[in-house]
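Missing here is one protein chain; the remaining ones are kept as they sit in the complex.
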Amino acid sequence: MAVDGFIRLDGVSKHYGLVKAVDNVSLNIPFREITVILGPSGSGKTTLLRIIAGLEKPDHGRIFFGKHDVTGKPPWERSVSMVFQEPALLPHLNAFENIAFGLEAHGLARDVVRERVLWASKLLHIESLLDKYPDQLSGGEQQRVALARALVVKPKILLLDEPLSNLDLSLREELRIELKRIQRETGITFIHVTHDQDEALELADYLVVLYNGRVVDYGEPLRVYEKPRSILAARVFGHNIVDAIECKEETVYPWMSSWRSCKGRFIKAIIPQHRIVIEKTSNAPCTIRDLVYRRNYGLAIIDCNGVLLKVSINLREMTMYSVGDKVKPIIDSKTIIR
Amino acid sequence: MRSEYKAVLAISIIVIILTISYVTIINLLQQPMVLEEGEDVVVVYTYESLLAWGPDPNKTYDVVFKGFEEKTGIRVEVRRFEDSGTMLATVIEEVKSGNVKADVVIGIDNIQIIKAKEEGVLEPYTPPNIDAVPGWLIESYDPHHYAIPYDYGLIAFVYDTEYVSDDVMEELSFETFYNTSMASTLIVEDPRTSSTGVSFLLYQITVYEKYLGRDWRDWWRNVKPRVVSSWGDAYDRFLNEEYHVVVSYATDPAYSMLFYNSTRYRAALVKYDDKMLGWLQIEGIGLVKGAPHKEAAKKFIEWFLSEEVQKEIPLNNWMYPANKYVKLPDVYKYAINMSSVEVVNLRITSEEIESSLDKWIEEWVDTISSS
Partner (left out) sequence: MNTRLLIVLAIVTLIVYLPVVYGLKDAFLYKNVFTLRNIVEVLSRKSIQNSLRFTFTQALISSIIATVAGSITAFSLLTIGFRKAWILRALSIIPFMAPPMVVVTGFTSLYGLHGVVSNIIPWTKVLGYGFWAIIAAHAFYNIPLSINFVYSSLVSIPREVVDTLHVFGFGRFMYVLRRVIVPYILPAVFSSFTLTFIYCFTSFAIPLTLGGVGCSTLEVYIYYYYKIMYKPGLAASIALIQYIILLSIVALFIYFHGRTFTAPIGYRHYRLSLRKSLKTILSIILVIVYIYLYAPLVAIVYQAFYNPYTKTYGLEGFYRVLQLGYDSGLGVSTGVVYVNTVYYALMTGLLAIILSTIIVYYGGRIVDTLYASLLAVSPLTLSLGLLRTYSWYIPSYFLIILAHTIAALPLTTRVLRIGFERVGKKYIEVAHVLGEKGLPLFLRVVYPLMKPSYLVALSLALVVSLGEFGATLFISTPDTMTLGVAIYSYRGVRDWAAAASAASILLLLTASILLLLSRRMERWL
């Protein structure tokens, strides 16, 4: 396998019956970084991951690991490892034996195996659990063992299929940090699939957004989030998508007075919710419909002449507003899609 | 790949150990598994109950088989089959496939001989002591000596005197069973599965068609007796007093005299024009075509027809011995005396049996089933 370069997917498609799970996906995934594939359920992200793993054969397209075409190769001939949503630990083996599984498959000597298992368990902080059986471990512990098992074979690429989705929130956040740390320590290429935006933004060095089997955006995470290149990507993030008119270098929105008179091109504006600020004024075009508490911030849903906008509000400021208040939205930055 | 080889090795070892222990134990129990090559063996195929009905079957076996071994130094390997039909079928298979293991077959009856000749599984052989067998017997069986009769039995109605009177059976005719109460006491064997059944059917057909000139199916239509698949089954039910007349052999009364000292069970044949008509089931011994130990086989056939063996027949096979020089034991006075019987076998030719038996049995099934 090549050392540096890209994992290249070239026109990869797969359908099940009439449904196209993966539709002509072409990507260049960088080595030695964390790539996150973000998409809602049914977007084909799991299928894509399984194709990279070799568990599914694509109907069209090729997959390259660096210079090597691995399209026809079965999973055991690719230098990949995988962690699934359920830990899938072999119930008849204890944690040590589970972790050692891949090493023994390659016929490594007993002491080498022992050494490596200890290394992996230290990495995941599970040294004390090694002689326990899966049914004696909690969900989080099992997932750590699964991770250790996947890492101990020192793969070039680690594939993660929403491994944290079944865990509770605090555990999830904890493990996210762990994952990043492990990646930095080991330098293994991570391809992580998730539907959780927070997770995606936290982990990704490189973000790919998938919708209905198609790649709708990709690149540096913050850029993708702030300025998505397609409406579908915006939809994945849950940004506000607003009809607007480009009117002589000014963007005019439906709640503005110049909406009727302005003549210009009709566009769609993508406005992330933290890019709007609201101001209580008397002549305001919008009304607060709802105030919602999220964990670290508040959300105000305002109705502006029939258009609903989501606005992030600092929790400290939440108390200043009530439902029914008249407010004026000030848009900080937006992306324009023609 | 290590575990792959380990597993295959482990299983192979288990199999080998098992097989070796098996073969060793079998040998220890002194039953040789492999037939030795060479002329000092003769392989005999016969049916299970050959000579097995006497007071001491083990002794009889020793007389017949060990006796031959002692006399000639040739070892006898006997293979017994469920019945003579299976035996014949196996021999036919062997000859057809060219893998002949049998040398001698014992138990081909006068109906099977037709088939055996047709399939070409026997080689004609005339033993030196052929004259001990009556000419009429050979004529009735096979004049070409593909097989030689070694005994014969008379199909008879065996009845329980506690339920059926001697007077009725003295004047027995087939029509006696047209009486419903008589019909309900009768049990008969299925010609499709029992050689006794086939013989009885032929008996009845021959008497009706050749002697009386009537449609044989009438009898079955009118009587509709209980039919069971084997002689053993029929006889058991008879002994169990479920049925009181059973189609069996004329020597049965002698059997019950010897074993139970009882004259309760007697035998009767049908009488027409004051003549007792009887059908013989003749059993023969033959040389298998392509027998691996031909000379030994010939010696055995001669031995089997000799007085030494034939004198065992009456009390152990409960049939009349073919060897005319053998005196019947005293107890045979309770059996039907052959000299007073008119044998009807010769009224029907083997060709006719060969071509019509299938059809007759088909018609029989039809007649019996339509009720």
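Note that the chains are named A and B in the order they appear, and that numbering of residues resets to 1 at the start of each chain.
Criterion: contacts are C-beta pairs under 8 Å (C-beta built on N, C-alpha and C of every residue); 3 or more make two chains touch, one makes a residue touch a chain.
The structure presented is a predicted model; accordingly, all values stated were derived computationally and were not measured.
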{"item": "Given B:D103, B:D142, B:D190 or B:E312, the one touching the chain that is not displayed", "value": "B:D190"}
{"item": "Sole contact to the chain not displayed, among A:S81, A:S312 or A:T335", "value": "A:S81"}
{"item": "Among B:I92, B:I130, B:L212 or B:I348, the residue in touch with the chain that has been omitted", "value": "B:I92"}
{"item": "Chain A residues that touch the omitted chain in the full complex", "value": "53-55, 74-76, 80-82, 84, 86, 88, 90-92, 101-102, 104-106, 135, 149-150, 153"}
{"item": "Absent-chain interface as seen on chain B, which is shown", "value": "1, 3-4, 7, 11, 14-15, 18-19, 22, 25-26, 29-33, 48-49, 52, 57-58, 61, 78-80, 82-83, 85-86, 88-89, 92-93, 97, 99, 115, 119, 190, 192-193, 195, 198, 226-229, 232-233, 236-237, 239-242, 357-358, 361-362, 365-366, 368-369, 371"}
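Throughout what follows, only the chains that are shown with their structure count from here on.
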{"item": "Separation of mean Cα positions, chain B and chain A [Å, integer]", "value": "87"}
